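What you see is the complex with one protein chain gone and the rest in place.
So, subunit A:
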Amino acid sequence: MVTRMKILIIEDDIEAAAYLAKAFREAGIVCDHASDGESGLFMASENSYDVLVVDRMLPRRDGLSVITELRGKGIHTPVLILSALGQVDDRVTGLRAGGDDYLPKPYAFNELLARVEVLGRRKGAPDQDMVYRVGDLELDRLSHSVRRQGKEIPLQPREFRLLEYLMKNAGQVVTRTMLLENVWDYHFDPQTNVIDVHVSRLRSKIEKDFDLPLLRTVRGAGYMIKDDRTASA
């Protein structure tokens, strides 16, 4: 069963919106577009979307008020806020208004795509699994233990959280920024490849003594954990 994700982009820059819509469609996502706050609010209320991508500064009704209004109507579609105001406090106000994720402009499309896919997935399945499985790798969230082929792999607490986040979003690309935000809970620019080093350490622990690679680097985007056999099957 493959249902295609359907999203709504509320963005007043027609050119940017057209580029986004085209890129999303190429990635297999159905995409609608509204160019001001009022029509965006109307479309988001009348139709069912998996994710809303909302620009903060919009004509006729600003992005934050669109979100507040939707939440007031009991519509809890995940919202990703796009903003040219990429500062810490703007992020806080955005998330406080009911947004689920926040991406400052300019951004890489891969970053936006990865975040939208994670948000869209989140809507369907509430996060209640106690054990995550990818191929022969098993992560028990209660006992904080990781096993592969039944063999226990000792991990540092942070490595555990890193793997937990990757496995929670198994089969999806997660970017370096997403990892820093969700695993370390910081939103700053670490300047260097700190995340890569952490991931490669984790990778060596979960793959060193095993044949099948699970944790893959997605070029120009980030990382993805996936069992290739189930994917091809």
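Convention: contacts are C-beta pairs under 8 Å (C-beta built on N, C-alpha and C of every residue); 3 or more make two chains touch, one makes a residue touch a chain; residues count from 1.
Throughout what follows, contacts and distances are computed from a predicted model.
Its record in UniProt calls the unshown chain "histidine kinase", which is the match among "ABC transporter ATP-binding protein", "ABC-2 type transport system permease protein", "Putative murein hydrolase (TIGR00659 family)" or "histidine kinase".
In the complete complex, the hidden chain is touched by one of A:56, A:121 or A:198, namely A:198.
Residues of subunit A that touch the chain left out of view are 86-89, 92, 104, 106, 108, 158, 184, 186-194, 197-198, 201, 220.
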